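Here the complex is missing one protein chain, while the rest keep their positions.
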Amino acid sequence: MSESREPISDEVRRIFEQAAFITDLGVSLDRVAPGVCETSLRLERRHLQQDGYAHAGVLATLADHTAGAAAATLVGPNEYVLSVEFKINLLRPAHGERLRCRATVLKPGSRIDVVESELWAEDGGDSKLVAKATVTLAVLARAPRED
Amino acid sequence: MSESREPISDEVRRIFEQAAFITDLGVSLDRVAPGVCETSLRLERRHLQQDGYAHAGVLATLADHTAGAAAATLVGPNEYVLSVEFKINLLRPAHGERLRCRATVLKPGSRIDVVESELWAEDGGDSKLVAKATVTLAVLARAPRED
Amino acid sequence: MSESREPISDEVRRIFEQAAFITDLGVSLDRVAPGVCETSLRLERRHLQQDGYAHAGVLATLADHTAGAAAATLVGPNEYVLSVEFKINLLRPAHGERLRCRATVLKPGSRIDVVESELWAEDGGDSKLVAKATVTLAVLARAPRED
Partner (left out) sequence: MSESREPISDEVRRIFEQAAFITDLGVSLDRVAPGVCETSLRLERRHLQQDGYAHAGVLATLADHTAGAAAATLVGPNEYVLSVEFKINLLRPAHGERLRCRATVLKPGSRIDVVESELWAEDGGDSKLVAKATVTLAVLARAPRED
């Protein structure tokens, strides 16, 4: 799927290093491969909602951003991706030491990429799938965007 | 829709005061009425993604949390709500001084609420719709939750 | 929103007259205006699921197709639209004499349109909102499509 598309790393690095919300949240970039990205987040009190679970917004942020990086591994050197929409199912209350996210490109395209993100909560040796998202991204040329 | 369901305020207050992620982000609770909640957020650099727009995760957080509060205005005294899933369309890159979110319950139910959240970016006197979300929430009894 | 984009009618007519699934289902095109389309369907036994309600697939078909027509009112003469994804919330079991659907373009774009479709079930003089969908469509040039 990726053999004709490279180099990938500058854009992925930029996505993580220059996104203030992501660095502020504490997200780690753990692995990148063509069409795949994995991230994690050590859960702190500041990530929680009123019942002590990870906020759905934290899960959504991880799902969306990791999906964007997975899609970015497949774009050309003068292209970038922007999320058009996403949908996330919150399968279980998320709590524990760490969240992990793995995003996989389900369908790459020249204009639209569809990516799936899975999120697990890890607690001790235990790991549970807590959310799954589908993210639709537009592939855009690096040029002034109108709208 | 709300006349037989009250009091509403304690649960909504708790949703905003005890959600660390929301207070840390800087979200203001601006207005609550039966089935409706409005919030806003003064945009800072820490809320942005790599291209200088508000991160989709920030928009999703506002959409989800404000929807939860709108739904919470309609639940009984021993009930609370938890997001089951949501979908958000990112209509335009979001930038400016402030984000505003208004959530409106589209369909209240005894078990499931469906809420819509609209998000605007304000810049000077200008206001643009930047995202719209649909949030499905479960109405749960205040009791130990099993899974 | 539509003043510079026309003519609209040929493409909308084609969408309804040449879509075999839609004519076979019995969908009526009731109204078209820039960015808006309304359709209806007289409910018959063949539209129902196992509990006697309109099948979610019937509601989804109306929501998607009417959204496509609403988006088609805004495209240029050499463009057409294709659904990228949609999400539908089934708010109540749908039964009665007739389904009505109104689709409204929430955000037109040069590449992506976002449209909302609302569905009502009518029974006697009564009308109830039974579903709401958000549909994302790609605006494409009339030319051989690659994949």
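Per-chain residue numbering starts at 1, and chain names A, B and C are given in the order in which the chains are listed.
In this section, a residue touches a chain if its C-beta (ideal position, glycine included) is under 8 Å from a C-beta of that chain, and two chains touch if they have at least 3 such contacts.
Here the structure is a predicted model, which is why all the values come from computation and not from measurement.
Asker: Just the residue numbers, please: which parts of chain B touch the chain that's not shown?
Answerer: So the residues of chain B touching the unseen chain are 84-85, 87, 109-112, 114, 134, 136, 138, 146-147.
Asker: Over the whole complex, note the residues of chain C touching the chain we left out.
Answerer: So the residues of chain C touching the unseen chain are 14-15, 17-22, 24-25, 45-51, 55-58, 60-62, 64-65, 80, 82-90, 92-93, 145, 147.
Asker: What chain A residues would touch the chain not displayed?
Answerer: On the chain A side, contact with the omitted chain comes from 87, 89, 91-92, 106-107, 114, 129, 132, 134, 136.
Throughout what follows, only the chains that are shown with their structure count from here on.
Asker: In whole angstrom, how far does the Cα centroid of chain B sit from the Cα centroid of chain C?
Answerer: Averaging C-alpha atoms per chain gives centres 28 Å apart.
Asker: Please tell me the distance, in whole Å, between the geometric centres of chain A and chain B computed from their C-alpha atoms.
Answerer: The mean C-alpha positions of chain A and chain B differ by 22 Å.
Asker: Could you state the distance in Å from the CA-based centre of chain A to that of chain C?
Answerer: One centre to the other, that is 32 Å.
Asker: For chain A, which residues are shared contacts with two or more other chains?
Answerer: 84-85, 87, 147
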